[in-house]
Structures are given as structure tokens and as C-alpha cells.
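Right, one structure below, let's go through it.
Only a single protein chain was left out; the remaining protein chains are all shown in position.
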Amino acid sequence: MEDMDSILRFPWHVPFGELFLKLDPLNALFLAAVAVLVACSSVYGIGYMRQYKGRKPLYVHVFFYVLLAASFVTVLLANNAILFLCAWETMSISTYFLIVFNDERSAARKAGFLYFIVAHSGTFCLFLMFLLMAQVSGTMNFDVISNTKFSSGLSGIIFILALMGFGVKAGFLPGHFWLPHAHPEAPSHVSALLSGIAIKTGIYGICRVLYILGVLPVWCGYLVLFIGVIAGLMGVLYALGQHELKKLLAYHSIENIGIITIGLGLGLIGKSCNQPYVSVLGFSGALFHVINHALFKGLLFLDAGAVIQRTKTGEIDRLGGVAKIMPLVSVLFLVGALSICGIPLFNGFMSEFLIYLGLFNGLFCLSLNGVVSCVIAILALALMGALALACFTKVYGSVFLGIPRETFPPQERPSSKLMLAPMMILAGICIWIGIAPWTVAHFTFCGGEYLSRIPSSTDHFSYVMGSLPAVIMVLIIFIAVASFLAFMKYRVSRGTLVTGRATWNCGYPVDSPKFQYTSSSFASSIVEYFKSVLFFKRHGERIDGYFPRHMTMHSGVKDFFEDSVFRPMFAKAVHLSRAVDKKNILFTQMYLMYIFIFLIFLMLWKLRG
Amino acid sequence: MEITWVDIICVLAVFLSLAIISTRRIVGMIQIFSLQSLLIGLLPLLINSGMPSAREILVAAGTILVKAALVPAVLFWAIRHVSMRSEIKPLIGFGTSVIIGAILIAGAFRMSLSLKIPWVAQYDLLVPCSLATMILGFMLLVTRTRAITQVVGYLVMENGIFLFALLLFDVMPLLVEMGILLDIFVAVFIMAIIVNHINEEFEHAPATFNREKMGESI
Partner (left out) sequence: MAMDDRTIIAILFHWAIAILLAPLFVGIISKTKAILAAKVGPSLFQPYYDIVKLFQKGVVYSRTTTWIFRVAPVIVLAVMLVLALMIPFGIVKAPIRFAGDIFLIAYLLGMARFFIIAAALDTGYSMEGMGASREAFFSCLAELALFMNFVTLAFKTKSLSLSSMIGADAPVRWEVFGPSLFLVVISLFIVILAENCRIPVDDPDTHLELTMVHEVMILDHSGPDLAYMLYASAMKLFLFMNILVPIITPIYSHDAVVGVIVFLAMLVGIAVTIGIVESSMARLRLNRVGNLLLIAFVLAFFGFVVALWKTI
């Protein structure tokens, strides 16, 4: 796939700016994901927002939604740093307004505000980074910057700034704490967009900086891999401790960003060690997972929205047996859950397969440090896969299966086809990619080779493509065997089937939800095993005596970075600013003082240099 | 690369140190230590090919006698009155200590990469495994609260040092070897006597004295 030409190029009156949009193999992948997901969630949104008709100004929401979609496209296609930053800021602002749609809830307002602060801190780093790049190369045009050579130290600094700025948006671990607040508070179709696309723009930014910088020192690859491992493991561990449906899905987004970052780190390490095969596999796996995650996370959030709309609650421990009142939604959620766990037949397996292949090949041909990093990444991926399976069986079992824990409110309106159709389309695409991956894999390999800066050729990935038909054959045999077994079972048990009894229950034929395992009990063995990492705390009284009185208990997982690092930091900043405020300095005087201090600083800098 | 018996015994030594770290029962720890000393005591016979010389047989016999038979006997005698035979409340949990043990083993191997020791083919795994055993013994010493476990940790560390000293086997005089063995035996003997005295003191303690709580640290 040859480099595509620029789509749009107009001069712009903003200094150094230019309306320059360019499509290349890297953009095209992200754009495909954007197109599918924006279309699906828009259709879903029409059906979802009907409940607010007349109660809230919907046109404001639609305006910012369209603005968000447009800014996504511009961020992905921008080839000029000023245009990129403008689009980035537009994205942040429109996201804020979309998050605070339910602004009568204080949680939503706080979540939006937190997102706003964190997004702008990230953008600050991006400004610094682009200024540094422009200073060395003299222009804001990405093409020209790609061709300039940066010194090793400078490219290291630029990359660190990129990781900080884009990483906060993507959800890397120290800067992830806004995600579990913002994504649940937004309306469900917006959450799907946020988890599916917005955090991927962070990944896209890192990929673009990677491409621009070209050659990076080796430690960058190790750093990215390490960040991915931490983000993935902590994301899924925190997710296991959640009992609110959308917050759990938001933490899972962090885990999948970790998987993508592991792929990126592997690609970087391969590139620095001159192992093109490993590098292409790493980058392609990461890009494939970007698409897959957008699809199945979008599907899961849309499903969660449908469930919450019908049952009026998102607390997992108040749900249960939803499959009986929403059968189609439960099947679609199962498709999403199987995809996210990486089960074969669905798309999640294919991208993880590529990343594993890359990591194991890295074992064979990298240096000692590379081998150690690959081993750590393989172990982390294996653990993440198993923990994700535990988490999603917990969610699926507690929400959709079993006995309802509270009675459901009566259904106000029949379920909207506008909400079901996009979910079915997304589920269909997930299954299609799982069974016929080479259609998408081809594009991801082009993107991977583009990032590794090796000329596009087909024989690089013919080796991998050689394994894929065997995988598909196994899956086809599996489907055939399963059908045969189902048929045999049906024939054998046709006359003797008995349904409609209660579960045996050791002899108590009572359908009571009190016997049922709750989701927190299900996850408790794992959460308590990792207690020291997760700060799992149980508040409340312990049962003693034979006839305990009425008691309450509450257990939860504390997000370490949020509670112990950032909230105290923010509190100190607020405290400091209040203290400065109290000093009775007048408004204009304070700002004159700032200007004065900055002038002194400039003078000192100029005198030195 | 050929695998020799020396390699296998070194790996077994580290494996048994890991087993000591992961077990809770004191009796089990002492038994595993005895097995480890037996295996390590066989090493002087296998280091140089051909028939073992008199010096090698002497060192091997002395090590096995002292570390695999006498010292465990003294330890069993010391705990004969102690009723609680398992480790309670270590500083770090058992799962965590196993993982940290793994990281320490990796660290020992990494460290021995940088050590500039003249490389001899049949001693290939000797250096890293000895370092690993030393570090694991040290970890046992530092992170456990019961005195007996700490002594076992010290003894495991001593096994690691012995492994390392095998590199210098040909030049180290017999006297030094025997002196080290004597030191170990004396140390353990003194500890056993102290434990015995403390136990006897508790036998005659008034009933209000909290025996269980005091006895925990023995």
C-alpha cells in the first residue's frame, strides 16, 4: 500500500498553522474504527436519548457529539502540529460537555471537572513537545519534522513528553484515575465513543510521535513495554474489585490499553534491535487490538447502557437474571465478553495471537534485556487473560444469569430497534473478524510495517499468515464437532427431558436470590489474594453470636494513585491557591506580579544563552 | 553443553532452598536442610574427575556428618519441648516470599553475569546457584520471626558459601574447611542451649506468665 497523498491542504491564517490533512496506513486503521463506531453509537444514541426528550436540551448534546466526531477525524488526519493541537483541544472540550450531560448529578459534574483538569495537563505536555520538535526542525509540518534528525537525548525527552501527554489521555497508569469516573457518568453511547476512540487517540499520538522521531534509544521500548504491563495488570485487578457495571468496563479499557502498549513496546524494542519481524508483529498486533478493542468495548458499553436503561441500576449486586427479560442483549453481551477475554472464534484472540507470536519470537532473537522484557510481557499477558476471564464470567454470571436479586421495574416502552441494530452489527463484525481475520490483518500489517519503517512487502507476513489458515481450520472443526454433539444430545434426550423444576439446592427447592453467589463473593478470592496491591478494605461489623442483629458491611477497592497520590496533590494545590488568595493581593496586582516574574526569567535566560 | 552432576546438584540446592522458604513446618524445614547438606556434601567427591583423593573424602564425610546429621539432631533436640511447630506471622506472606525468592534468584544470576570469575566448564552453574542459595538463606533469616527459622536461614546461607568455596577447593587448606564446620556446629549448639534454657525457664514460670506469646518467638 503506497503512501497516500494529502487529502486537503489549505493555508491558514494561524501562524505556523496549515490545514493539512493526510491519510497514510497508520491513520487509515484508526479511521476505520472511528467510522464504524461513530456510526453505530450515533444510531444507538438516537434510540437512547429518546428518554430525555423534552426534559433536557438535546440539541446541545448533538452539537457537541458531532463536534467530537469531527475533531476525532481531524486529530487522526492532521499533518500539522497546530492543527493537531486545535483539534485535540476541541476534542477535550466537547468530551467535557458530553460527560456532564447529566449535570444534575454531582458525580457527573465532578467527573467532568476532573477530566477537564487532567486533559489539559496532558495538553500542556503536548504543547511543550511540539514546541521542542518545531524548534529543532523549524516548522510545524509533520512531514518535514519526520525527515529531521534529532539527537538521542532530545528524542528521549520528546518521547517522555509524548508519553506523559498522550498517556494521560490513553489511560497509562499514574494518569488513569479520571477514566473510571468520566466513562461511567457519560451517557452510554458517549462512553462507547470515549472508550473506543478517545483513548485510542492517545495511542495514535504516541504512534505518530514514534513515526516522526524515527530512531529511538532502546530504553524507550523497555519503558513502553513496562508501562503496558503495569497498566494491563492493574487495570484488570481493579476491574475485578468493582461492582458497578460501567466502572468495571472502564477499568477494562485500561487493561486493553495495556495490551496495546505491550505490542507497541515490543515493536519499538524490535526496531531498536534491528529485528524487523518482531517489530512488525508487535506493531501490527497493537494496531489490530486497537480496532478490536474499539469494536468489542463499544459493543459492551452499548449493551450496558441498554441494561441500565431497562433496570434503572448499574450495580451488579442488584441485578441478576437479566437474560430472561432481555435475551437478545444478553447474547450480544456474551459475544462482547468472549471477545474481550480473547476466546477463539472472536476477534480478541486474533490480536493477542499476533502479540504473543511477536513476544515469543523476541525470545529467540533479542539480547538479554530484550529476552527478560519479553518474558515479563508474556507472563503479564497470560495473567491478564486469565484475570479478564474471571472478571467477565463474574459480570456475565452476576448480571445476566441466575435469579434476579431485586425485582425489575416494569418496562416503560418496548426496546428500541435503533438500540439493538448497532449492537448486532458490532457483534457481527467481531465474529467476522474472529473467523476471517486476514481481511483486517492485511491492513494492520501494512500499518505495522509503516511504523517500523520497512518497505512494504508480502513475504514478511506470509509466515504468520501461514498459521492463520490452520487456526481457522481448527475453529471450523470445532464448530462441526459442537454441532454434531449438540445434535446427538438432542436425539438422546428428546423423550426424557424435564424442565421447569427449581434448582436442587441441596433439597431446598426455593428460588431465592439469597442463596446465590454475589459478584463480590465471586471475585473475593482473587481480590483478597492481591490484597496488598489493591488496598482491598472491608468496612463494617463482623458477625458474632448465634443470632446476629441487623448489620451492614461494605467492601471496596481503593485506587492507589487516585487516593494516595493525586487527591492529596490536588488538595494541596487548592490549599496553596486559597492561601495565596487570602493574602489580600488584589487581582490586577497579582497578575502584574506574574508578568514581572516571567520577564525576569526571560531576561536571565537570554543573558545566559 | 554437557550437563554434569555438579550442575544437577547445584540446581537441586536452590530448589531445596525454595522448598524451605515455602514450607511452614519447622520439622519440614530441618529435614529439607539436612537433605540439602547431604547433596552439597557429595560435591567434593564429584568436582574433580577420577577417583576421589583422601582429602576430598575427608571433607565430604565431615560435611555430611556435621551438617546433615549432627546439626539437625541438635536442632530437633532444641525444639523437643516446643509445641508450636509452624511458622506464624512472618514479616511477608508466604506467597509474597516465594515471588520475592524468584526475583532474588534472577538477581543472583544477573549478578554473577557481571562477576569476573575465571570460567571453568564444569563449574558453570556453581557460582550463580551458590549466590542464589546465599541470598535465599539471607532472606529467610531476615523475614521470619521465629528463632529456629532464623537459624535454619543462617545454615542455608552457610551452605551457599560452601558451594561458592568449592571453586577454591584445590587451594583451600583442609584446616580452614574443618574450622568452618566447627564454627557452624558450635553456633548451632549454643543456640540450642539458649533455647533449651528459655524453655526450661518457662516451665517454672508462674501461671500468669503468657507462655504462648513468649513461646512464639522460639
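We call the chains A and B, going by the order they appear; numbering starts again at 1 in every chain.
The criterion applied here is as follows: a contact is a pair of C-beta atoms (placed from the backbone, for glycine too) under 8 Å apart; a residue touches a chain by one contact, two chains touch by 3 or more.
Just so you know, these numbers come straight off a predicted model, no measurement behind them.
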Per the definition of touch given earlier, which of A:8, A:436 or A:485 contacts the omitted chain?
A:485
Hidden-chain contact residue, picked from the options A:251, A:522 or A:536:
A:522
Omitted-chain contact residue, chosen from A:8, A:66, A:131 or A:474
A:474
Quick one: which of A:152, A:274, A:496 or A:588 touches the chain that's been left out?
A:496
Counting contacts across the full complex, list the positions on chain A that touch the omitted chain.
320-321, 323-324, 330, 334, 338, 341-345, 349, 352-353, 356-357, 360-361, 363-364, 368, 371, 375, 378-379, 382-383, 385-387, 389-390, 392-394, 396-398, 400-403, 463, 466-467, 470-471, 473-474, 477-478, 481-482, 485-486, 488-489, 492-493, 496-506, 511, 513, 515-517, 521-526, 529
Using the touch rule from the top, list residues of chain B that touch the missing partner.
1-3, 7-8, 10-12, 14-15, 18, 22, 94-95, 98-99, 101-102, 105-106, 109, 113, 124-125, 128
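Definition applied: only the chains that are shown with their structure count from here on.
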Interchain centroid distance [CA atoms averaged], chain A/chain B, Å:
49
